[in-house]
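Note that one protein chain is taken out, while the other chains of the complex remain in position.
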Amino acid sequence: MRKNTLKNKLLAGKTVYCGWLHIANTWTAEIMGNSGWDGLSIDMQHGLHSIETAIQMMQAISSTETIPIFRSNWNEPGHIMRLLDGGAYGVICPMINNKAECEKFVGATKYPPLGYRSLGPTRIIDYAGEDYAANANDELLTLAMIETLEAVENIEGILSVASLDGIFIGSGDLMLSLEAAGKGMLFSQCINRIIASCETHGKIPGIWCNSHDMAKEMRSKGFRFIAVLSDSMLLRAHTQQLVRTLRNNS
Amino acid sequence: MRKNTLKNKLLAGKTVYCGWLHIANTWTAEIMGNSGWDGLSIDMQHGLHSIETAIQMMQAISSTETIPIFRSNWNEPGHIMRLLDGGAYGVICPMINNKAECEKFVGATKYPPLGYRSLGPTRIIDYAGEDYAANANDELLTLAMIETLEAVENIEGILSVASLDGIFIGSGDLMLSLEAAGKGMLFSQCINRIIASCETHGKIPGIWCNSHDMAKEMRSKGFRFIAVLSDSMLLRAHTQQLVRTLRNNS
Amino acid sequence: MRKNTLKNKLLAGKTVYCGWLHIANTWTAEIMGNSGWDGLSIDMQHGLHSIETAIQMMQAISSTETIPIFRSNWNEPGHIMRLLDGGAYGVICPMINNKAECEKFVGATKYPPLGYRSLGPTRIIDYAGEDYAANANDELLTLAMIETLEAVENIEGILSVASLDGIFIGSGDLMLSLEAAGKGMLFSQCINRIIASCETHGKIPGIWCNSHDMAKEMRSKGFRFIAVLSDSMLLRAHTQQLVRTLRNNS
Amino acid sequence: MRKNTLKNKLLAGKTVYCGWLHIANTWTAEIMGNSGWDGLSIDMQHGLHSIETAIQMMQAISSTETIPIFRSNWNEPGHIMRLLDGGAYGVICPMINNKAECEKFVGATKYPPLGYRSLGPTRIIDYAGEDYAANANDELLTLAMIETLEAVENIEGILSVASLDGIFIGSGDLMLSLEAAGKGMLFSQCINRIIASCETHGKIPGIWCNSHDMAKEMRSKGFRFIAVLSDSMLLRAHTQQLVRTLRNNS
Amino acid sequence: MRKNTLKNKLLAGKTVYCGWLHIANTWTAEIMGNSGWDGLSIDMQHGLHSIETAIQMMQAISSTETIPIFRSNWNEPGHIMRLLDGGAYGVICPMINNKAECEKFVGATKYPPLGYRSLGPTRIIDYAGEDYAANANDELLTLAMIETLEAVENIEGILSVASLDGIFIGSGDLMLSLEAAGKGMLFSQCINRIIASCETHGKIPGIWCNSHDMAKEMRSKGFRFIAVLSDSMLLRAHTQQLVRTLRNNS
Partner (left out) sequence: MRKNTLKNKLLAGKTVYCGWLHIANTWTAEIMGNSGWDGLSIDMQHGLHSIETAIQMMQAISSTETIPIFRSNWNEPGHIMRLLDGGAYGVICPMINNKAECEKFVGATKYPPLGYRSLGPTRIIDYAGEDYAANANDELLTLAMIETLEAVENIEGILSVASLDGIFIGSGDLMLSLEAAGKGMLFSQCINRIIASCETHGKIPGIWCNSHDMAKEMRSKGFRFIAVLSDSMLLRAHTQQLVRTLRNNS
């Protein structure tokens, strides 16, 4: 089976950078794949892709060294399993608030006896190889999203799920959740608590960053799976900047 | 943020007419959008669209004055949130049978503290503007479908959900549900009861009509959100009529 | 090989009605196919379809009794041949202004020795049967468009092309061409001349009509291949009419 | 309503062969539809199709004698209902482990009073006819997948669901489930028990086979709904075989 | 008819900036449309779009103030006419090397008596309005590409075509053509000659620029239609830059 270099770098203690895909297009995926990211996450939660296009994007990414993963739309087993069969080497699952939800999520990504994933590798064997089914339980990367106050409070239970590889903080949602609870000032404390728990449990801490400055800061705090901005955000910011420059030049 | 004219007309006590989209196509959506409807609902429950095409149709509708909304496939948070991020200004959720289901539905459409919607506006900011996240909780329209006898019996609980804007009667399904319970004759009573409850709770009553005669009648009963037929029904009826006319002419 | 009922009706002296497809969608094509038309023409000249969608639409029409044909984008052999391989049982070619252009067009639709069509039936054998290649030269319908003053003046040469089955008047373009030449009043004379020439040469006269009244009139003049309006025109007219009725009712 | 020949053959005691579709393409579906299968199942669990493409594939299959059905992504009512509205004449639902899950599944496929399916036939009336809604409860085929040890243990409860037509063994998953429980040697016993229970309850036994030899063996055991390999497996095996032959020839 | 603000700015003596679209996607088109460009050109020569996607992109652009135009694949009348019917307000035609080619090009964009465009506005009336056909000859923008030494030598003939609005220099191709002829040093002279000829004939001079510095320089030389980079170039450059920054930060 093709090695999951994204997971292996993390297991080796390295920091990885992950690009984020909101645009439903195979060529933008390929361009991102040729840009040096360690992994690329297709965002099925906020992005614009049908499942069919998402799989075609994973085909495009397969021509590069970058590892294709996805953020699932929700904690839904059928949805998660199908994208794995379509070619993903990892999953980030949103809104994991307690241990039971985490077990449901991770179980969907593992064949028995570790979980309840259904056997039926289709396109994934073109990417991974014919021995996929025998090795998938080891190679796939699973990250649970921590994005509510409830999740932070249940972090020990969540991290106790054995087959889980790590967590991924939805920084925008967590801040919103804290503000809604009148505890917006606690964001930094939550971050620290999550990092510490990850260390205790030997799990990978990850986070989405809205700038490279934030990425730098989060790296210094100990995050090792770092996602930054997205394809559409990059395009939007730089085309607007270009037009402003052109008009100011004149 | 761009104003939700569909919701504002309803808040101002006006009646609105909503077109219905079963065909998975951006141009039929644009043609419907240029026909004078106040809103257009993309039907993800019975229509033929993938989520990707549905969002492209919302792009096409965005070039018109008509407001794009959708009927969700089911009461599924991930699905609902994604279509909102893709550009919808309202949701009609099928098969809401009690207060708990209604709270689950409405919560998926509201950011904390009103609900549990995940933050991540993508294409919607092209339609709504950069200040979308701060205003979305106010502007989005939420309608719960009442289409079973159980729902009618639980109407008070459903209407007690604060962030719900109104209800939408699936007239075909409600009739079928009543007939199955041997109470087909009660359709008109159910309608009246729902209308009265909506008045009491300050909620908008809506209904789908299979003809303009039914629309006229339902308007006279007090319905203010009135959907009539669909794109495919209009095409089917009128192409068949044209062929008949051509053959009879000869 | 499956019989071309559209062509056979014409050969038997009957009048046929042909629907027109501008919308790039398989379901609208299927709805039109189930509406009683003798044939359906996918308009690759003014419609919105890629060649891939056009072929998928022919698949959808294949489930009905209606015969799929297309209007080509232009008099381009490669384009015409590919849509024939994809499943069309006839072609209407725009802007045929003289005999040489007609020979180029018809030659693209016939295998040697009648023409220079390339052998390579792909999807068409699913529709026509395994014996397609041996019979296609007989079954396919070919109509040349007459839509300029030049074409009218060259009508005898055009109709002298042996493998051509008939002509199809682009009524809007012909009127425009005549007006541009300051001869708008001659439309009716042109029509009569073309009809007469078709009778002399044993060719089928066809025309596109913008209403069923025009269709009735043209039928009385002798046209036997009669296309009327289009899917998008029907949808546009009737959705606008419905909204007007709804608002006037109130 | 068009008859469900696949179900009728089963009700008449015959054995049927069902093709399996993993490729998201309308032409491969049509080719499979023209190959003599009694039915074709679009695999929404492991296949690569969006719901929109799946429906277009059903359109393509509609031009053949083969009956289109699908395996659902998961036991999700909205998903199942939409594919039925889009044109499927049967559903195979994965991971049915007990009676309650089976009732949820079957209920989604039946209109009241038999179930809770929402009324709104769209494209299906192009395939089935205008009288679809009145007859659908009788014509649709429903098969529950038995693919875990838990399901085998609950087989009596599952088969007691009145509107269920039969079961379908996910042979790969069931073997995996048994192996995970350390009971891999029991596969044959499980098969026999399921067959026997089906006979007792008058339900149809079905299974997926990875070769025609396995199909032959399973038929001899009494299975009557037999699915074999898939479009992608056939293409993969035979293109690899062809290349090997070419290279060995040289 | 909706006004062509891009053309009107040029007629008023202003300079316009035009974005360039290589990515076949409706959302990237919409993002570009919301970025302040005066016009956006869908590149059918080097871009990855089918005609169907290109038209959907024009729908998306229609929701913005930016004017949609396209570069045609080649000087092919059928292709050009169809994209105009689909919603474009202007055309840039590649490889115009002499007056005859220019007349063929411009004729395809104008209804008689100015040209030979076929009448059949379809989606364009959703963008332009019902009175499109009567006004299109005035509103559409036509630019002929000058990208060979031959074209430079024939510039007077090309600019003498009355209905042509201006020229557009393919700077990369012109440089390549000059180098191939051993005259690479003449690029600047060619530019000057073309600018001067445009002034003489009252035509708009346009050029594609590979940086904002080049755009600034070309503007100072007198170019008034200035295209800069493309969507894919912007995305590629800035995602690579981001990854480099992230890795250098660490």
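By written order: A, B, C, D and E. Residues from 1 in each chain.
Quick note on the criterion: contacts are C-beta pairs under 8 Å (C-beta built on N, C-alpha and C of every residue); 3 or more make two chains touch, one makes a residue touch a chain.
Owing to the predicted nature of the structure, the values given are computational and were not obtained by experimental measurement.
Taking every chain of the complex into account, the chain not shown here touches A, C, D, E. Among the residues E:G47, E:P77, E:G90 or E:P112, only E:G47 touches the chain that is left out of the figure.
Of the options E:S177, E:S197 or E:T239, the residue whose C-beta touches the omitted chain is E:S177.
One of A:T5, A:N34 or A:Q240 touches the chain omitted from the figure, and that residue is A:N34. Panel shows subunit A; residues 26-27, 30-31, 34, 55-56, 59-60, 62-63, 123, 126-127 of it touch the chain omitted from the view. In the full complex, subunit D contacts the hidden chain through residues 15, 17, 19, 23-25, 27-28, 31-32, 34-37, 48, 212, 215-216, 219, 226, 228-229, 231-232, 234-240, 242-247, 249-250. Touching residues on subunit E toward the chain that is not drawn are 22, 24, 43-50, 52-53, 72-74, 76, 79, 94-95, 147-148, 170, 172-173, 176-177, 179-181, 232.
By our rule, only the chains that are shown with their structure count from here on.
Under the touch definition stated at the top, subunit A and subunit D share these contacting partners: B.
Computed from the mean C-alpha positions, the centre of subunit A lies at a distance of 33 Å from the centre of subunit B.
Subunit B has residues 24, 27, 31, 34, 48, 50-53, 55, 76, 79, 123, 232 in contact with two or more other chains. Viewed as a network of touching protein chains, the structure does not reduce to a path, ring, star or complete graph.
Pairs of chains in mutual contact: A-B, A-D, A-E, B-C, B-D, B-E, C-D, C-E.
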